[in-house]
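Structure first, then comments.
Apart from one protein chain that is not included, each protein chain of the complex appears where it belongs.
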Amino acid sequence: NDEEDGEKDKDTGETADIGGDERTLTIAVGSDMVTFDVHDHINTSTEAIHVNMFNYLVKRDNETGEILPDLAESFENIDDLTWEFKLKEGVTFHNGDELTSADVKYSLERVATGEELKDYPNYNQIKEVEILDDYRFRIITHEPEPVLLNRISRIASAILPSNYIEENGFDHFLQNPIGTGPFQFVEWVRDDRIVFEVYDDYFDGKNEEWDQLVFRVIPENSTRVSELLTGGADIAVNIPPADWDRVADHENTYLAQETSNRTLMIFLRSTEGYPTSDQRVREALDLAIDNQAIIDSLLGGAGVPTITRVAPGNFGYAEHLYDTYNYDLERAKELLAEAGFPDGFEMTLHSPRGRYLQDAEVAEMVAGMWAQIGVTANIEFMEWSNFVELRNANENEDAYLLGLGNSMFDAANALDWYSADRFEGETDYRNDEVEELLAAAMTNMDLEERNEQYIKAQELLAEDAAHIVLHMESINIGVSEELDYTPTMDEMIYVDTITRK
Amino acid sequence: MPQPSIMQGPARKNSKLKRWLKLLFRSKTGTVGLVIVISIVIIAIFAPWLAPHEPNVIDPVNTHKPPVWMEGGDRENLLGTDNLGRDILSRIIYGSQISLLVGISSVVLAGIIGILVGLFTGYFGGFLDTFFMRLADSFLAIPNILLALVMLGVFGPGLFTLILVLGVTNWVQYARIIRGEVLSIKERDFVRAAKSIGVKHRNIIFSHLYPNVISSFIVVATLSVASTIILESSLSFLGLGIQPPQVSWGTILSDGRDYLATSWWLATFPGLAITITVLGIIFLGDWLRDILDPRSVK
Amino acid sequence: MEHALLTVNRLKTYFYTEAGVVPAVDDVSFSIQKGEIVAIVGESGSGKSVTSLSVMGLIEEPGKIVGGEILFAGKDLVGMSMKKMRELRGNQLAMIFQEPLTSLNPVFSIGNQLAESIRLHQKKNKREARKIGIEMLKKVGIARPDKVYDQHPHALSGGMRQRVMIAMALSCNPQLLIADEPTTALDVTIQAQILRLMKDLIEESGTSILFITHDLGVVAEMADQVIVMYGGQVVEQADVYTLFKEPKHPYTKGLIDSTPKIDEWKEELVSIPGTVPGPFEFPEGCKFADRCPFVMDKCKAERPTVTKVGKGHEVRCWLHGEKVVDLNERASFT
Amino acid sequence: MSEHPLLEVRGLQKSFDVTKGFFKKEKQYLRAVNDVSFTVQNGEVLGVVGESGCGKSTLGNLIVHLHEPTAGKIVFEGIDMSALSREQLRRQRADIQMIFQDPFSSLNPRKRVFDIIAEPLRTHRDLNKEELQQEVLDLMDLVGLNRSFLNRYPHEFSGGQRQRIGIARAIALRPKLIICDEPVSALDVSIQSQILNLLKKLQKDLQLTYIFIAHGLPAVKHVSDRIAVMYLGKIVEWTTKEELFTNPMHPYTEGLLSAIPIPDPTKRKEQRPLLEGDIPNPVNPPPGCKFHPRCPYKTEICMQVEPEFTDKRAGHFVACHHPLGAEKQAEKKL
């Protein structure tokens, strides 16, 4: 199909216009943005919109995982607790104010101290921001913080205009937000659209491709796909597997896929008394699952089987545990027999429904695979909020299905799910060796050594079959044939990277 | 004169049944309705014997198989398979169980509450009545589906909660109807006659009022079974309906909605099943209204 | 009689119900002269209303006129086109009904409903119609007619509403007025007022009336000619004096005797035994056979035919086969 | 026992709150029964007549305690009913029964004849199955219902038969007093006299006492010993039947009498005096004598002063400033 692209312009030109004029980019998203208070949401899809009007001090290269300057021109580690930054000069907010260290201090300290803010838990490691001059400042942490740079390259570290907010109040800012990004805010019609226009004085150069940027909120999958197909949207995110072929085969559109940083896992309960407290049982359950078969039949082949949560591009990535999986029915049966369950056993698998790509279907398939080794898994599907409650109340049974993202791109975040204290009463998994490694790595500023510690921990966890890691999900975006767009692993939609062919 | 016995009862009942059947077959739509409803009830009862496959068995190889008459379809799965390769016909057959169960039991539950409240408030009036009517107004001001949504969100979806929720959201409508009927019937002379005889209130309510209001309840209730089946499918659409592995028509239908453009049969056949059932129930309900209407009893 | 205003000839109106065919009007013949008041009397279900509705052409599904003719001013109304029928209705043929409560449309003002037929049949505009309408209301004895004209039916009492109905019926000077039990729902004192009003108005305009009632008292007060119906058939007809003096049908006699009289003192009232049978329960022969004290074998076997027993006096009874029997001489009912 | 009249009603009043709207300062009351007093002796029949809406049914309902009186006393067998406890009252209901006007709404359509007639027996007497059935069958014989009807439903009967069922129910407990609320108004003429005869016969055979309510005088004439005429919630005349018919003293009674159509064309009262106008709205009754707006004899005093209800002659109570008989007698004296 790809070769024919050029000739199709005539057909597509007409329909594309329904969405707006030529220089407007319309992106259909599944849920509305939550707020412009960048510190008070945990919503990846909101951040995906925000990145077009705000900037962080640094940005992560999606290819290499390297941390690159963004608003900051340079940065350096002074000591265990201190990082010094220098800002680029001439960066302006959309109201023309110049970006200074004061803005950084205001932004980061707001979230680092604002207990009622939803991102507070991820920023309370920062003690203060010390201003050296208009362009130079230091970030001081409470404890050694090896992942500080990762932290401030993501959600809630956008730099806000402190003067503007002080003059007009935060509510005014929420109604009329301004940032430093390539696009500036025009309007937000809730549950309908968020409109931006290009910012001429963007410090990294004005976006010449688009004058206007519209995010349309279309919750119903098939409607979103229909909008894409009819040209009502140029890009549509979260295309359900059901429609992949339709989008890919349609003459006006193609499907752009990328592996995300989200892992689908089955958490097992190691609490005394549960069959899954026996390592052999856990391993058997893992061995019984044919990860690739799930990916092939439910995810149209898009997705990467894995044994670890830490994917390429993340700090602490263990290559030999990625893009592979264990599958051996015979061994699984043996292990079960050894563990004292020659005839299998009955267990409960909780699963959310509609939260992750094909989550319910995956759960059903997993149960089907377990049935082959004699394990009967009764699936209890739950609506998301009930599922959250169940976990908070530690009422989970043998196993539950969960998909975990990691916007920090650091193994610390990923492996914290095995720390014993945090999951006492919930999974009750404890591996003292892993505990030690994680604790050491947490504040270890020697990156090399830290990397080793995490890889070691992952190996131990794999051996122990602590939880079952199924696969990395794919990001599935439908794109108009007229556009070039490659999604990124972090699930952000960087409009600067979207171009007309 | 030979002593007539009270035991003539059954014989007369029989002739009543005959009269009804006669009336039934005179009404074309009534007949159609009854046939549909009986068939569906039979299908629901005998689902395990009628269904060619287990409803939940996944077959990753045979997903999205079209119905038999289309290219690619075969006899194994007459109505095709869904995204997990499950047999749609079997799922629809099994789905009838839950759909009917939800429809009927929630209506019965709502009916019991509604009838009792309606009878007592209508008969006694006074403060209790005022209170219940305000309560009824409140319930009526909240759309059914909204109340169900909130309640299911609160208690979590599931068969039992669903029945409970639908029952609780619907009782008001019956209470109102029954109360209205009671208000008019209690002014009728036979109730006043009973009062003047000194019959106890409880007996008046249950032996005079109840038999006279029950028919209008039955008429409304039949139709509610239909609306409830539809409501359940709407809740499934919102993710709050019946949860797998249990199957209802609503869940099959809403599971299939992502595939309407590619595998239309996933959502269309359960939709058709709902349509036919509703049609049957409505026809039956209309017929019931005609024959249970006291004006038609001549 | 060629000059009769209305001649009904062997009229048959049947209802094809789910339970079977109901011969509501079964071979009914009578005629009405100009300026005459003819009363149809009979018990509930005897077919009085159906007869009158047949004349008005208002029989509806599942009913149907299956035989006979209705000659009005020489034209047969049976089978007349809807359009022509509508021109007659409300114009030369008018009707008032029993229930004053329900016979007026509750949502329109009196004036609106009154003006409707005036405008339709007399081609008057709204203002003229209003004038005529108010005039008519005054005529039927309504005080403050201009106020009542703009009121809605429910502001009026039953008697007033019946007056409005009469005003409506007479507004286009009909030649024949059919009054189907116009006073049954009213109190005696109001009934007396309405009856007098009707009589007075008739005298003025020369309109004929087909007056339907089940009260022989009213018949005696109002009628010139009387038709007695039973089970959808005319069992006797005669002028009012003859009928009351020498009833020839046992049923007529029974009706007269069982009508309470204010000036009579009796230990036990006369009554007709049994009840009127349902539409499918009439006996084979004479429909009155199983309630009749004079019943003969023939009555049970054969439907009686009409016998002429005097001038304008006809009766449907086997008793008067060879010679006319005087029922008054027989102690018939107890 | 016999020292008391069976029933004594003193100053009985019943007002219905008919206030419209929520914030009306003044409540509006409809005095359906307004200061009514009379006595009924054991074994006698009191007829109560009056136009529609004059409060007859309300009076009957008060006596069987379907309504609570607003004021006044009902003394039954010397016992003040308002002094009874609820349970006593319930027991007492066995002694006072009621027969209703509408034979269709007075029988529960979902119950069989047996259950309908047996209901009072089940409520007040402890009978076993056979006794109960025997009792019901006896009652059916008594009111002339075929025993084979035992298991039928009411809709299978004609009006007259239904009324018989209602009568059987009312006499089942051999009550001392029966209120008959227009028991024959809804029936055909030929059936009316059957029921009246039956009631009369039962009264004699079972030594019953009736309060017999009716619209018009002809109906009560036959059964009553004494008659009370009501107008707008008040009794305006109360005396023996003979006295009332021969010597009516209240102008309203006279009007009622003259409005009755006579079933004899030879006695047409062409220009008899008729009462004019309608009954006034009972919520705003006229001042003075309630009847004055319609009274042909009214004078100044009638418009202002409400006449007292006194016996103008022995046993003949009238509420009128200008009683007719008195004038006549005065004339006679002159």
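A, B, C and D label the chains in the order they appear, each numbered from 1.
Methods note: a contact is a pair of C-beta atoms (placed from the backbone, for glycine too) under 8 Å apart; a residue touches a chain by one contact, two chains touch by 3 or more.
One rule holds for everything that comes next: contacts and distances are computed from a predicted model.
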As a check of understanding, state which of "Glutathione ABC transporter permease", "Ion-translocating oxidoreductase complex subunit B", "Multicomponent Na+:H+ antiporter subunit E" or "glycine dehydrogenase (aminomethyl-transferring)" is the UniProt name of the chain not shown.
"Glutathione ABC transporter permease"
Which residue, B:Leu24, B:Val108, B:Ile145 or B:Ile214, contacts the hidden chain when the whole complex is considered?
B:Ile145
Check the options C:Glu87, C:Glu128, C:Asp146 or C:Glu246 and report the residue that touches the missing chain.
C:Glu87
Who touches the missing chain here, A:Asp70, A:Glu227, A:Glu380 or A:Glu481?
A:Glu227
Where does chain A touch the missing chain, residue by residue?
15, 18, 31-32, 34-35, 37, 40, 42, 115-116, 118, 120-122, 174, 189-193, 216-220, 222-224, 226-227, 229-230, 232, 383-385, 388-389, 392, 402, 404, 413, 416-417, 422
Could you list which residues of chain C touch the chain missing from the display?
56, 58, 85-91, 94-95, 97, 99, 102-108, 113, 116-117, 120-121, 152-155, 165, 168
Contact footprint on chain B, counting only the chain that is left out:
29, 134-135, 137-146, 149-151, 153-155, 226-227, 230, 233-234, 237-238, 250, 253-254, 257, 260-261, 267, 271, 274-275, 277-279, 282-283
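Quick note on the criterion: only the chains that are shown with their structure count from here on.
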Taking chain B out of the count, group the remaining chains by whether they are connected through touching.
A | C, D
Quick check for the class: compute each chain's Cα centroid; which one is farthest from the centroid of chain C?
A
Which two chains are joined by the greatest number of C-beta pairs in contact?
C-D
Roughly how many whole angstrom separate the Cα centroids of chain C and chain D?
32
In whole angstrom, what separates the CA-based centres of chain B and chain D?
49
Per-residue multi-chain contacts in chain B, two or more chains
298
Which residues of chain C touch chain D in the complex?
43-44, 157, 159-160, 187-193, 195-196, 214-221, 223, 240-241, 244-245, 254-256, 258-263, 266, 268-273, 275-276, 278
Of all residues in chain D, those that touch chain B in their complex
61, 64-66, 89-94, 96-98, 100-102, 105-111, 114, 119-120, 123-124, 129, 133, 137, 147-148, 150-152, 155, 166, 169, 173
Chain D partner, complex, touching residues on chain B are 1, 3-4, 6, 8-9, 12, 188-190, 192-200, 203, 207-208, 211-212, 294, 297-298
